[in-house]
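And now, subunit A:
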Amino acid sequence: MITLGDYLIVSGILFAIGFAGVLLRRNLIIILMSLELMLNAANLSLVAFSRFRVQPTGLPDYNVQVFVFFIITVAAAEVAVGLAILVALFRARQTTDLKDISSLRF
Partner candidate 1 sequence: MAVTVQRPKLNWRERMYLPAIAAGLAITIKHFKNMLFGRTKVTMQYPEEKWDSSLPDHYRGAPALVRDEEGRVRCVACQLCEFICPPRAIKIIPGEIPSTDRFAKVEKYPEEFDIDMIRCIFCGMCEEVCPEQAIFLRKDYAITGFTRADMVHHKEKLLEIGGVMHGVVLKWNEKK
Partner candidate 2 sequence: MSPFLFWIFALLMLVFGAAVVINRNPVASALSLVVSFLGLAALFMSLDAYFIGIIQVLVYAGAVMVLFLFIIMLLDLRAEEERRINWVASVGGIAVALILLIQILLVIGHFKAARQTFPPLAGSTIDDVRNVGALLFSNYNLPFQIIGVLVLVATIGVVLLSRRDPR
């Protein structure tokens, strides 16, 4: 049988993968994607907690799912802003590599 722990382990591995992506890659777009991976790992554990914390009414804890809904919304907005910054950066520097934009001056 699948336990809550299995979901949490899968979520933890996904989070670690995203974390490794942020640390290892130098391409800004890949880093943004890795951030998404980490956010989704968090979502997965939240939904798992919601399902395993059944209310007295016999329903999952929907407060958590509302929270996940908010996370998804904010993440979408974050991606839009992040990509817009990326495009502005690319226009100025012709690169998306972190190494080439290490200085804050333009």
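Following the convention adopted for this analysis, contacts are C-beta pairs under 8 Å (C-beta built on N, C-alpha and C of every residue); 3 or more make two chains touch, one makes a residue touch a chain; residues count from 1.
Regarding selection, all candidates are chains of the complex that A comes from, given by their letters.
Bear in mind that the values here come from a model prediction, so they are computed numbers and not experimental data.
*Asks:* Pick the candidate that touches subunit A in this complex from 1 or 2.
*Replies:* In this complex, among candidates 1 or 2, subunit A touches 2.
*Asks:* Which part of subunit A faces candidate 2 closely enough to touch in the complex?
*Replies:* 1-10, 12-21, 23-25, 27, 29-30, 32-34, 36-37, 40, 43-44, 47-48, 50-52, 54, 57-60, 62-63, 65-66, 68-70, 72-81, 83-88, 90-91, 96-97
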